[in-house]
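Since the structure comes first, as structure tokens, the remarks are kept for the end.
Every protein chain of the complex appears in place save one, which is left out.
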Amino acid sequence: MSRLEVLKTYKIFIGGQFPRTESGRYYTPLDSKGKALANICLSSRKDVRNAVVAARKAIGPWSERAAFNRGQILYRIAEMLEGRHAQFVDELMRQGSSKVAAANEVNLSIDRIVYYAGWCDKYNQVVSSVNPVSSSHFNFSSLEPMGVVGVVAEQSTSLIGLVSLILPAICGGNSTVVLASENLPLCAVTFGEVIHSSDVPAGVINILTGSTEEMAVILASHMDVNALITSNLETKLSNKLALLSVDNLKRKFDYEVNWVEKEKQALHYISDLQEIKTTWHPIENVGGASSSY
Amino acid sequence: MKKELNDNWDYSSSLEAINHIQLKKKYNLFIDGKWIAPSKNTYFKTINPANEETLAEIASASKEDVDLAVKAARKAYTNVWSKMPASERAKYIYRIARLMQERAREFAVIESLESGKTIRESRDVDIPLACNHFFYYAGWADKLDYAFPNRKIESLGVAGQIIPWNFPLLMAAWKIAPALAAGNTVVLKPAETTSLTALKLAEIIEESGLPPGVVNIVTGFGETGAAIVNHPDINKIAFTGSTGVGKIIQKALVGTSKKVTLELGGKSANIIFEDAPIDQAVEGIVNGIFFNQGHVCCAGSRLYVQEGIAEKVIKKLKQRMESLYVGDPLDKNTDIGAINSKEQLQTIEKYLKIGLDEGTEMYQPKCTIPKKGFYCAPTLFLNVAQSSIIAQEEIFGPVLTIQTFRTVDEVIQKANNSHFGLAAGVWTDKGSRIFNLTSKLRAGVIWANCYNKFDPTSPFGGYKESGFGREGGLHGLSAYLKLS
Partner (left out) sequence: MKIKSHTSNKIPVSPSIDKVGVEERVARFQSRSIKNEAKKQGLNLVLSMIDLTTLEGKDTEGKVKQMCYKAMHLHDHFEGIPQVAAVCVYPSMVAIAKNALRNSSVKVASVATGFPSGQTSLALKLKDTKFAVEQGADEIDMVISRGKFLTGEFAYVFDEIAAVKEACGKARLKVILETGELVTLDNVRKASDIAIYAGSDFIKTSTGKIQPAATMQVTYTMLMAIRDYYDETGIMVGMKPAGGISTAKLALHNLVMVKEILGTKWLSNEWFRFGASSLANDVLMQLVKIETGVYQSNDYFSID
């Protein structure tokens, strides 16, 4: 007699915990053959709120961590993902990918995480500047994370689109509230489990499943979300979110990008989610003393 | 032995000469290198806020006029400006900078006449900075590849630019110089109360031989601005002004491909610690809030003083305010000039009343205020709480709220407790504390042991509802480029 498989309960990921949605609601996305994938949490307005609270709490310590340390933690995500390679391939295949495509997507995701892990302690060097002002002041501009970033994951992929948006955000010290692909949510939840085991502090990445539009509207209008990134979103929804974002002047970026392409990773995905801060301080020139050369 | 020479040694008035400036009675629109009468033939008066006398009549541009300007800008972009070698573009911008420098004093006088700002500031700050801005960005035109490594760089096309009345020429320079350097053409609208220096700049542009249509100046009111924002053939909107209007613009641009930068309001914190260089800090407070009558988006309008020195700082601040001269902007000894418009004066007075109603203590030094014109005495509000309206909303006048604090963490929290995030000041002798604060304050510009410093090389712009995008420096170029 064959062994009865233990099925996984797909839960959401908020503040380092895996609660069920507080609403108790669920939905059942179908696989490519029309069979039910799993019962997935249909996150509510309150789940979004809780996720934003968790992300806000996490932003201070995360952004103040040594960049080198952030790099190590991001690299740790890649290590953990590699260890679960088969599970992600399996989930991608259940959601309709071919075996080759699934393996490619997981490989690319891992490599992309490694790519952004490397950027953690470098992007600020590349984009910062010392500005030669005319007065007797030292003046420099450097990058700071925007804060809480809402991430509306790409809808047509389950893993790579998600990874491609989350990583540059957290690489730059932001915390995130991520809305999984509505119809392909499995990898998002499992990615939450990877994060959970990767030394990423609680609240830096929060992942919700459910109706993308319903949740995205809450995120876009939330006054405590600093930026919103979306990808390949249909125009009508994208415009709706853009309008809602105006109230607190959320920075909004919509990337029309095919994330499966290998080269779709770059510095500017990090710097888009950074504020430029310029600092001035006087330089005393005592008694006109000349420098030593 | 004491010879009684005089009692008070009041400075005699020292008025800047105005006989050398050239102002026309009536100004048309500068479109396609020509001065064109507005299609509806409507003009409005621009006045000197110091005495309410009319300076000139200014054309009011209609939607059709804006369309004409955009067409001219598009034509110039397609046929001339985008095809010109970048090094030639640079030379035009350099030439404009030089012509501005040659006529700097005339610009300064006109700026003071129309905006109400003191001649000391327009002469020593606004105009030189505006010239320097052109000079700085001119050199970028043929070096853009170095600014954004690994990116493909293209100009955007036609930039629509809407600027405020607080730094009329300087804001025009902040907008036009990087736009041209990046290879765009421009339709710029100055604020309705301060059109003249932009129009004088148009004269210089004409004189410089810049190809017609590369820069177009359309004057008018909000509807003219709206026509720019909503014009379908504009690729980029740059706006400096109030947060309210900024949001309207941002909403109007949803669904379009127009790139946008917004430089909006602020309520910036100026923080004084016990170990601060106290006299320089007091001076920084004065410059932070009374510079340009407080019509400064990054004005240090919320003062936080550590409790141990609060009494001393306030005493010194009051003493310092006694030596501020309020009066004729054209008097070289005037420290605080005229409020830009009657409307703005009413807004400020509304807040003064709110402050009094909130039970705070108001202080104004003894000063003589001219009977004619729009003036406001420099004002302190003491015993202010974080929850007071006057400590939260942007007043845009010479009005400072003062709060005390005890610890570093407390003041960081309070300073960040605002929906704005444009600038902040920190005064302390301790280096490690400066860096603690400068990294934790959520604002785009941090002045440590100084305040209200500006430079073409220094990026300027805010966090949160103070807008997005940066102006100035290398970072200011990206607003005018398509990077891919």
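Letters are used for the chains, namely A and B, taken in the order the chains are written, and counting of residues starts over at 1 for each.
Heads up, the rule we're going with is that a residue touches a chain if its C-beta (ideal position, glycine included) is under 8 Å from a C-beta of that chain, and two chains touch if they have at least 3 such contacts.
Everything quoted here is computed from the prediction, not taken from an experiment.
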Which residue, A:Gly118, A:Pro201 or A:Pro282, contacts the hidden chain when the whole complex is considered? A:Pro282
Of B:Asp279, B:Glu307 or B:Glu410, the residue in touch with the unshown chain: B:Asp279
In chain A, positions touching the absent partner: 135-137, 282-287
I need the residue numbers on chain B that touch the omitted chain, in ascending order. 1-3, 5-14, 120, 124, 275-280, 283-284, 315, 319, 323, 332-333, 429, 449-450
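Basically, only the chains that are shown with their structure count from here on.
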Mind listing the chain B positions that touch chain A in their complex? 132, 149-151, 243, 246-247, 250-251, 254-255, 262, 264, 419, 434, 438-439, 443-450, 453, 455, 457-461, 463-465, 467-468, 470, 473-475, 483
Flag every residue of chain A that touches chain B in the complex, lowest number first. 126, 129, 131-135, 137, 139, 141, 144, 146, 226, 235, 239, 242-243, 246-249, 251, 266-268, 275-282
